[in-house]
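A short write-up of the structure that comes next.
One chain of protein is taken out of this complex; the other chains stay put.
Chains here go by letter, A, B and C, matching the order in which they are written, and residues are numbered from 1 within each.
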Amino acid sequence: MAVPQFKEIRRSYGFDEVAIVPGRVTINPEQTDMSMSIGDLKFDIPVMASAMDAIVSPSFAIQMGKKGGIAVLNLEGLWTRYQDAEDKLAEVAETPLEQATALLQSLYTAPIQEELVAQRVHEIKAGNVKCAVAVTPQRAKRFAPIAVEAGADMLVVQSTVTTAKHISKSYHGLVFSELVEQIKIPVVVGNCVGYDVALELMENGIQGLLVGIGPGAACTSREVVGIGVPQVTATMDCAAAREEYLHRTGRYVSVITDGGIRTGGDVCKSFVAGADGVMIGTPFAQAAEAPGRGHNWGMATPDPALPRGTRISVGIKGTLQEVLFGPSSRTDGTMNLTGALRACMGMVGAFNLRELQQTELIYAPDIKAEGKIYQIAQGR
Amino acid sequence: MAVPQFKEIRRSYGFDEVAIVPGRVTINPEQTDMSMSIGDLKFDIPVMASAMDAIVSPSFAIQMGKKGGIAVLNLEGLWTRYQDAEDKLAEVAETPLEQATALLQSLYTAPIQEELVAQRVHEIKAGNVKCAVAVTPQRAKRFAPIAVEAGADMLVVQSTVTTAKHISKSYHGLVFSELVEQIKIPVVVGNCVGYDVALELMENGIQGLLVGIGPGAACTSREVVGIGVPQVTATMDCAAAREEYLHRTGRYVSVITDGGIRTGGDVCKSFVAGADGVMIGTPFAQAAEAPGRGHNWGMATPDPALPRGTRISVGIKGTLQEVLFGPSSRTDGTMNLTGALRACMGMVGAFNLRELQQTELIYAPDIKAEGKIYQIAQGR
Amino acid sequence: MAVPQFKEIRRSYGFDEVAIVPGRVTINPEQTDMSMSIGDLKFDIPVMASAMDAIVSPSFAIQMGKKGGIAVLNLEGLWTRYQDAEDKLAEVAETPLEQATALLQSLYTAPIQEELVAQRVHEIKAGNVKCAVAVTPQRAKRFAPIAVEAGADMLVVQSTVTTAKHISKSYHGLVFSELVEQIKIPVVVGNCVGYDVALELMENGIQGLLVGIGPGAACTSREVVGIGVPQVTATMDCAAAREEYLHRTGRYVSVITDGGIRTGGDVCKSFVAGADGVMIGTPFAQAAEAPGRGHNWGMATPDPALPRGTRISVGIKGTLQEVLFGPSSRTDGTMNLTGALRACMGMVGAFNLRELQQTELIYAPDIKAEGKIYQIAQGR
Partner (left out) sequence: MAVPQFKEIRRSYGFDEVAIVPGRVTINPEQTDMSMSIGDLKFDIPVMASAMDAIVSPSFAIQMGKKGGIAVLNLEGLWTRYQDAEDKLAEVAETPLEQATALLQSLYTAPIQEELVAQRVHEIKAGNVKCAVAVTPQRAKRFAPIAVEAGADMLVVQSTVTTAKHISKSYHGLVFSELVEQIKIPVVVGNCVGYDVALELMENGIQGLLVGIGPGAACTSREVVGIGVPQVTATMDCAAAREEYLHRTGRYVSVITDGGIRTGGDVCKSFVAGADGVMIGTPFAQAAEAPGRGHNWGMATPDPALPRGTRISVGIKGTLQEVLFGPSSRTDGTMNLTGALRACMGMVGAFNLRELQQTELIYAPDIKAEGKIYQIAQGR
């Protein structure tokens, strides 16, 4: 073809299109170390719970911390808008689906109360665990100091699409390097995709990066605005930036795959694609301890003009203990996520997550896709 | 393989196979400018309503104009065949599906009345908005002067497949360059696909190009005659021709993606693929103001011998205001199309549509396809 | 990858994965010439009806001939095993699906009667049309002379997989060049796929080639023995062989795409892939005149030990006239197949089939696949 091309279209990959290929060595699962570090914080399991109102309450955060991971409390959700957030969550759960988006749109118009920000941090810290909180870039300068003052251990600055350079008239350019300088706890920023964006954010001194735009089950960004990058490619690109930045500066910034993870297989693939940790939504929303009572919704769902996402019914599949560590009689990969990760590490001979990142991935679209169509046809 | 190849088969892309990748900068949606120009006409929003009888009545055209876009009235449809077109449209809506194609075949055999051509233009102009009308190449010489005389502001010359050179015995070679010369209003021609065809049409002096063969929901050209090019590739090829022509001549011809657009995501992807505007069918057929009363059909449906397409039921999803600007509680991307476009421009850091055309596209087939299969399985 | 590869795997294409791309010129459909030649025989329309018992009876063959095409009578099916074949066909149609394969297995054990071979040819010739008959390579030497003697105009030698060199103990090597020499009517051989095989068969002096292994709706060769090549690739490879052979010898051998064609779109794509004619099964089985009474089955279905294929219900969609020439209110592409071909030729500017072969094909998998899944979900 001699015809000029308007632009290149690169191939990308999602979880369902790839599979992990075992290598030349196998080891015993018990010999594996799956700990994760973010800045100077260390966690026994490389799992974060998403900063979504249906997933993380103060009490959920305590239980997650005790199990070795960390849950992130959304500082701009129902927990800081209402003293009696549990009542509101119950109301959402009881509302018919047709009215759920409208109810969420209405509930999120109540103002955020600064005293509740501090109170929620205190509640979590009272459980003797690390406390992580999430804010949007627009409100980071206002709420971050309050949370740090109250004892928060990690700050997550999160919006749908985050870059180092936001050009705006309305809030005066949050500069991540200043924020990192100002507060003394690790800062995790996201969500982003892309090698260049990731590298630029790392150069601002942050300790962690949330990877993923558009992949979550509760998110319809791709339908509404057309934006989204499948998680395997998104993670690989950001991991490539981490390696380049590490090579240049000697500093290691943790890359956390956030969104679209539903099974142990997805967890394992995230690490093979280069992740240092995973942030999980739906599987935790399915835990009995989650405040959503078998439901979930994204942070863009309550948008008054352009709601992206909806309240989805996820059901309750087991306890948090079972989701993370089993035992379980479920065989679809949604339970015992860390057991799955250990089993995978044994099968590919990886003693730790850094070694797991070296394993081969293959493009193998069929098997799982079939399974999905089958599940759909079965009404599951 | 040493085996000779009969011909090359190029890869092409449709809306559902690609996604938009954010870049290094984000901006505030309010800062974006989404205006569109066609020739010397300028519109606040880059959206045209398709010249289909179920979508554009004179009254719909007025409302569309008042909202900043432009609707195109079909001069060879029911509105110029019947004084009481509304009655016929009601009849179509009330007919059972099995008899709908036959009824449409019969209704479209009534002759077009020249006085109705002028009358419909007057009706629209009485609303104080720009008036756009559509004719086929076969009838362009006959009706275009009448419409221009009556005050039309834009002429759309449209057939299923349009080229600069039609070899025919029956109507004597419409020469686009002569038509452009003769009438003084902007001429938009289509539909076409392909770099060469687009370039050749531009060289005839036209002001706009409609891109798209076979993609619309109400069209079955691909099943019936095997012809069709997915819209992302079709738009990219024509955008490449526009750039080449601009480079050569300094004149900018607008490329308008026409057909197959159902969501805000599709709108956004059209621009990233290189479009200057979008022509939309189904989403407007779903507006309460549309004369189809929740139905739609294509211009090839009433063909007496080889009907291509059928009357499809699209339902009524909201008002025209809601379709274009929201607010909405629907989260599937079918409402607030311009809000979606603005949100997308913010996320990728594009101040105007010309900048949006520079954004990266990725081939990412899975996420949305899953969603569709799911919706189908759910009977939606 | 430094890993050695056991073998190359080439990409192939089926009808549903490609679409036709219009070019720089359009013409009027009435100006097109769609005639087909095979040897010294010429036909007004490039369409053959498959040599299947549920499709071609002597009376069907007469009607097909009168409409400008040609139907092939199977000389090894029910029509030459039973004087009262119509009774047997009625019995098959009335048998429940579970017992249909067993009944077919039993019916096809009756011996072929030589006098019926001659009688059936006489019946067709009595209709004043060209008569085409099909035999397997194993029985070609025995039945071909009888059919020629009785007045047949074209001999089709057909088996699942045909090559120029069959190594066998049981029947003594049918040599196609000898057969061609011996009988004076055009010989069409198939089915085959592949450039090398096609070239070798052409070198034996045959006049036509049937292309296609495994694609038909009534055939499950691909499930049972894993063999099959999608029709677009199969046709392109054989067309490449035809061009090479034409270049070398100046003799033109017709390439006929046989199997898997269900719509006008498939017909058009066959020619763009390089075919000179199409052989059609299912759409003719759906004609009111077909002896299968709304059913169809393949020639491998009655195999006593390894039945490949099954009796499928295809329904009755219209008359043979409507299938071939319309008019029709059906919009799914299954009616007015020659009208579709003419429309396509007009849209791509092809005056004859040789020009249609020059049109561009694009790989565009989505649109139609969606349609199919949708149809399946709707129970159609």
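Here is the rule we go by: a residue touches a chain if its C-beta (ideal position, glycine included) is under 8 Å from a C-beta of that chain, and two chains touch if they have at least 3 such contacts.
Everything numeric in this text was worked out from a predicted model, so none of it was measured.
Asks: Can you list the shown chains that the omitted chain is in contact with?
Replies: Checking the complete complex, the chain left out touches A, C.
Asks: Touching the left-out chain: which of C:P4, C:P96, C:G250 or C:G315?
Replies: For the chain that is not drawn, the touching residue is C:P4.
Asks: Which listed residue (A:Q207, A:S221 or A:T263) would be found touching the missing chain in the intact complex?
Replies: A:T263
Asks: Using the document's definition of touch, tell me which of C:D16, C:E123, C:D258 or C:D276 contacts the absent chain.
Replies: C:D16
Asks: To test your reading of the contact rule: which positions on chain C touch the chain that is missing from view?
Replies: Contacting residues on chain C, toward the hidden partner: 1, 3-7, 9-12, 14, 16-17, 101-102, 105, 160-170, 192-194, 196-197, 200, 213-215, 220, 222-230, 233, 301, 304-310, 369, 372-373, 376-377, 379.
Asks: Would you write out the residues of chain A that touch the absent chain, in ascending order?
Replies: These residues of chain A touch the chain that is not shown: 8, 10, 13, 18-28, 30-31, 195-196, 232, 236-237, 239-240, 243-244, 263-269, 272-274, 326-333, 336, 339-341, 343-344, 347-349, 360-364, 366-368, 370-371, 373-374, 377.
Convention: only the chains that are shown with their structure count from here on.
Asks: Which chains sit in contact with both members of the pair chain B and chain C?
Replies: For chain B paired with chain C, there are no chains in contact with each.
Asks: Give me the ID of the chain with the smallest distance between its Cα centroid and the all-protein Cα centroid.
Replies: Per-chain C-alpha centroids ranked by distance to the global centroid put B first.
Asks: Go ahead and align chain A to its copy chain C using Cα positions, then give the rotation in degrees, nearest 5.
Replies: Rounded to 5 degrees, the superposing rotation is 180 degrees.
Asks: Where the CA atoms of chain A average out and where those of chain B average out, how many Å apart are those spots?
Replies: Using C-alpha averages as centres, the distance is 39 Å.
Asks: Measure off the straight-line distance from the CA centroid of chain A to the CA centroid of chain C, and report it in whole Å.
Replies: 55
Asks: Would you give the residues of chain A that are in contact with at least 2 other chains, written as numbers and ranges?
Replies: none
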